[in-house]
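Note that one protein chain of the assembly has been removed; the remaining protein chains are unaltered in position.
All chains are identified by letter, namely A and B, in their written order; residue positions are counted from 1 within each chain.
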Amino acid sequence: MNKATYSLAESIKLLPVNIRNSVIRRGGGSEDQERASVVFGNLFLHLHPVRVHLNTLRLGYTLGLGLISFYLLVILIISGILLMFYYIPSIDMAYNSMLDLEFAVSFGVVLRNMHRWAAHAMVAFVFFHMCRVFYTASYKSPREFNWVVGVCLLLLTLFLSFTGYLLPWDQLAFWAITVGTNIVTYVPWIGDELRYLMLGGTEVGQMALLRFYVLHIAVLPMVMAALVGVHFWRIRKDGGLSRPLDN
Amino acid sequence: MQASEKEELFPKGSDKTYSLMGIVEGEPLQVERGPDNMVMTYPHLVVRELLLFLVVFIVILGVSMVFNAPLEEPANALHSTNPAKAPWYFVGIQELVSYSAFLGGIVAPGVIVLSLLLLPYLDRNPRGVGVWFSGTRKFGIVMFSLFVIVMIVLILIGEFLRGPNWNIYWPWL
Partner (left out) sequence: MAFENSSGETDLSVETSGKPVAENRRGFVKKLAVTALALGAGGLTVQFGRFMTPNVLYEAAKVFKVGKLGDFPIGSRIVIEGRGVEIVRGKEGIHAISLVCTHLGCLVNPVKNDPEVGYACPCHGSRFAPTGKVLGGAAPTDLPWYEMYMDHMGTLVVDASTVNHKRTKLVV
């Protein structure tokens, strides 16, 4: 109990160090212990185990496809939230918002491009990831359920992309959604009701735009985030990335 | 000569069945590896992951600087575009839909999704895990590849070979 340690002058002198130490959880000890504490002392890294198998690092095995999909999702969420500051989900204003983003808003065109291209890329990479998992037989026991979660994530990716497709309210969007929602009417028995529910009416109009918007920015992303969490958690619980038996 | 010296340096314990035979310079066989090929997540995995993020971000940013996202004229309920195409990943389905809306639009996607969901419960054979294109599961690989190829071919047809009124047209003619 050194009295000097608690003096105000000393506290101010040590302020940067103390703040840093309070933010970053550190474990002392050997080099490995310190490296371990980096992982489990951090909320965002602690999805990882402290040690991973060498196979996990092999780029030729995973091709990084799952992680690329996740990163594209992160880029999509950030660029999407930024676009929401300028986009108005109304049939009179939506197209004008697009023009604003393109010509009036600083970096608006780059953000919109990033959102669009990352969305296309995500659909492709989620599909590639599924192919990788199939061709390496990584869906087999005990990872069956995680495959099912992954298929749901693929469907969610498609729904998210589809709902986002209407938002610019241009010809491409309008007719793609008209055709897409008309396919739903071929569902036996409840087809017409399903379409009515999707569009909030009988034609692609204001209600449809609003419904697609809410699904696109709130409902589907929330489900997506939850399922991505489950997907990652199950990787660890199911014994890490799949790998051939050790020799 | 040397051996006898080491015998003196590291005498064998009377109650042990093993002893230290010698010390040599050099790297051990497993550098930075645990006994079962494990490495520390930090820094090995974390650094690679962050690098990958940088690559993804830079590629997307670069593409976005060069290519503009498509934006057509404002939506007009009075005039269909000709042809009206779905986004590229649904164009394969649209191609099927142009043959039959019910079979192509409901049954085919339904069968695809259902079989994907049930796949791990139908293929219980544990062989080939963790190996690319394991020769022990030829049937599955052929079937899945067929599915992938058919999807890609349908998408290519729908995207590039369908012109006005959804008629086949050859881009190079």
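In this text, a residue touches a chain if its C-beta (ideal position, glycine included) is under 8 Å from a C-beta of that chain, and two chains touch if they have at least 3 such contacts.
Since the model is a prediction, treat every value here as computed from it, not as a measurement.
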### Query
Touched by the hidden chain, which of the shown chains?
A, B
### Task
Give the residue, chosen from B:Leu20, B:Leu54 or B:Ala77, that touches the chain omitted from the document.
B:Ala77
### Touching residue (missing chain; options B:Leu45, B:Val97, B:Leu116 or B:Leu154)
B:Val97
### Task
Determine and list the chain B residues touching the chain excluded from the picture.
77-84, 94, 97-102, 164-167
### Those residues of chain A which, in the complete complex, touch the missing chain
175, 178-179, 181-183, 196-197, 200-203, 205-207
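Following the convention adopted for this analysis, only the chains that are shown with their structure count from here on.
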### Query
For chain A, which residues count as touching chain B in their complex?
32, 35-36, 38-39, 45, 48-57, 59, 61, 64, 67-68, 71-72, 74-75, 91, 95, 98, 102, 109-110, 112-118, 120-121, 123-124, 127, 130-131, 134-141, 143-144, 147-148, 151, 154-155, 158, 161-162, 165, 168-176, 178-180, 182-183, 186-188, 203-204, 242-246
### Task
Could you pull out which chain B residues touch chain A in their complex?
33-34, 36-46, 48-49, 52-53, 56-57, 60-61, 63-65, 67-77, 79-81, 84-90, 93-94, 97, 101-102, 105-106, 113, 116-117, 119-121, 123-134, 137, 140-141, 144, 148
